[in-house]
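Accompanying notes for the structure given below.
Omission of a single protein chain aside, the complex is shown with its protein chains in their original locations.
Here the chain labels run A and B in written order, and each chain numbers its own residues starting at 1.
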Amino acid sequence: MATIELVNVEKKFGASFAVKPMNMTIYNGEFVVLLGPSGCGKTTTLRMISGLEAVTDGQILFDGKEVTWLHPSDRDIAFVFQFFALYSHMTARENIAFPLQAQGESKENIRKRVEEVAKMLRIEHLLSARPGGLSGGDQQRVALARALVRRPAAFLMDEPLGALDAEFRESMRAEIKRLHIEQNATTVYVTHDQIEAMAMGDRVVVMSAAVVQQNGTPAEVYHDPANLFVAKFIGSPGMNLIRGHYADGKVALPGDSYYAVPTDWQAAIHEVIGRAGDVILGFRPEAAHISENGPIATTVYTSDLHGSYTMLHLELNRDTIVDVRAGRGTSYPIGTPARFDLDPAMVRFFDPKTEAAIHKGGNQ
Amino acid sequence: MSTRTAAPTSPVTISTRVDKVGRRPKVMRGIRAFAVIVITIIALLPVVWMIMTSLKSPSDVVAVPPKIIFKPSIESFIFLVTERVQFASPQEAAEYKARDDLKWYEEKVAQRGQKITRVGDFPKQLRNSFIIAGTSTIFSVLFGVLSAYAFSRFKIPGEGDLLFFILSTRMLPPVAVTIPIFLMYRELGLDNTYFGLILLYTTFNLSFSVWLLKGFIDEIPKEYEEAALVDGYTRLQAFRKVVLPQAVTGIAATTVFCFIFAWNEYAFAAMLTSDATRTAPPSIPSIQGVGRIEWETIAAASLVFLIPVVIVTFALRKHLLRGVTFGAIRKG
Partner (left out) sequence: MSSYNQPARRRHIGDKRLIQMFVIPTVLLLILMNVFPLIYSLYLSFTEYSAINPTAPKWVGLDNYRQVLSDNLYWHNFAVTGRYALISVSLQMIVGFSLAMLLKEKFKGSGILTTLILIPMMLSPAVVGAFWKNIFNPSFGIFDQMLGYSDPNTAPEWLGNPNLALWAVVIVDVWMWSPFVMLLSLAGLSAIPDYLYEAAAIDRASAWFQFRRITLPQVMPLLLIAVLFRTIEAFKQFDLVMGLTGGGPALLEGRQAVNVTETVSVRLFRLAMPPQAQTGLSSAMAYVVLVIIIAISNLYIRSLNKIREG
């Protein structure tokens, strides 16, 4: 098992940054998810950790030892690829045995280890099949077995579920999580799927535009997004963000509503934007509740029924629509007026100039 | 067996593996590039030699050992386009040379003891090649694009067999087909006519054209035409206004390939043509000199004949793979 440290690691393609200088520590046994839209640098980061991509500058350390220029095979890692990377002319058994053969393990030992991981992943019956004859889920199980069989210090996974059907994805997600708990191996997992990231990670590192936007637990990135990007990217739909004018403890919102800022927020807001100025109010759909006396007046734009709840799209004015979660009991015809209030513990504020979150406990 | 690559001296700003930076991979790349350059030079040497030969004077051509450095001459090209005879006697030569109405090329030829009698056969043969290859190409591509469209877009009963049959005709050794065609043409009076050869080349290239174009048309999304059909256009209009413009690259590539095949064709031409319609390929190897084998003339003829092909190879480089595999392999 290993602790992985990235010190000022950066990657340039030509003159443009694929990953801007970043610092990150992945602790022993942690499951860290690198999350972000495509092209954000998450895969490049993972590949730099593995050595499949050479860094432009900076250092990578495994357990305090520098490995920046070490060959991938000497880093004691296993890599799981999106497209499985199984050798199509070898059986599943041969594929799994392959890394051990390359290390020169004894035949007996190889057989034992292969059976072991096959049992763990419940693929014993598939061992003599070739990858071409297996389903996507089973191919990825074989690929996982190949990674596990070496007992590496760290697992690096590049969108391992990206090539699978939705139904396989759900069950494989659980399997990988379970494997991680059993093995307790340091795992770095790349995905663009925020639901997957939230479900699997001990820690989620949100990246965008070659920069780490936030590094925190799933609860932190969900409830306390560091900036507008994270607020919008995490959650489906993302956080509602309404720009308004703050003055005298109130935010003037589009559509002539006023929202009274909870008193414990006011100091922080003053500190960042002063006594008066533009601010962005953020809240998750479940932080709002429809209420006749609610301070925010809207009309119903549309509503969609989601099994256990209704998602309302409410119009403050022509340019501002927010998503609000409501019980499925009541119906909300299009065009009817609706007012809502916000749970004061679940509102957040952002500085429109820097796009960064305003923190209640003080901003620095 | 720990392999640590030395950190590179300059920052890595391309996508590459850790073990591929550093000195060793760089040196290897240099060696590979060097090897390829050497091989390219060797591969082109025969062509370069041909060009050199075409620029040599008759005596330099047969010099022993072969001359690498020589005084360039364009005599070969004069020889190529003229029919000449040896002067019958020294007096005739002297009288001829004394004339003051000689053109510069006549003087050049006279210095070799020869007199130009008429324009040579080569220009005519080249023209025949152009006419026959050009016309047959137009028909091959025309019929080819129609069939390819039908095969690409419709379910045709026995489609697989039909396509295989079309391909198999291309596998036939030309010699096997020529015997009966020769007899057939003789009956119909088509031997030694443009029409006969054009008909033959059209057929010969048709299978190729159908296969290659089918590949290109398969790549055009069906939805474009379906949209046109929904908008009220007929199939034929949709084909003309939507498919053809989209297939332009494919059609151009196919045209050029068909042209080259017809241009280069030897077997049919050797068997079915003589003087009036003879094309260049069967003529060039049998160029007869005056009193000797005129290597420089053969080289000049080859050069003139090959130039279009070389140009076209560059123009086609993106489609070469498709062309030589009948469209079976697109791009890796």
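Just a few scattered comments:
In the analysis below, a residue touches a chain if its C-beta (ideal position, glycine included) is under 8 Å from a C-beta of that chain, and two chains touch if they have at least 3 such contacts.
Predicted model, so just to flag it, every value in this text is computed and none were measured.
Though it is not drawn, the left-out chain touches A, B in the full complex. Among B:61, B:110 or B:253, only B:61 touches the chain that is left out of the view. Check B:71, B:103, B:118 or B:317 against the missing chain and you find that the one touching it is B:317.
When you scan A:55, A:78, A:92 or A:281 for touch with the missing chain, the hit is A:78.
One chain is missing from the display, and on chain A it is touched by residues 50, 52, 71-73, 77-79, 81-83, 85, 87-90, 98-99, 102-103, 130, 146. For chain B, the residues touching the chain absent from view are 17, 19, 29, 32-33, 35-37, 39-40, 43-47, 49-50, 53, 61-66, 143-144, 146-147, 149-151, 154, 156, 162, 165-166, 168-169, 171-184, 186, 199-200, 202-203, 206-207, 210, 231-237, 260, 263-267, 270-271, 280-282, 284-285, 287, 295, 298-299, 301-302, 305-306, 309-310, 312-314, 317, 320-321, 324-325, 328-329, 331-332.
Throughout what follows, only the chains that are shown with their structure count from here on.
One simple way to say how far apart two chains are is to compare their mean CA positions; for chain A and chain B this gives 57 Å. Listed in rising order, the residues of chain B touching chain A in the complex are 1-8, 11-22.
The part of chain A that touches chain B in the complex is made up of residues 12-15, 51-57, 68-74.
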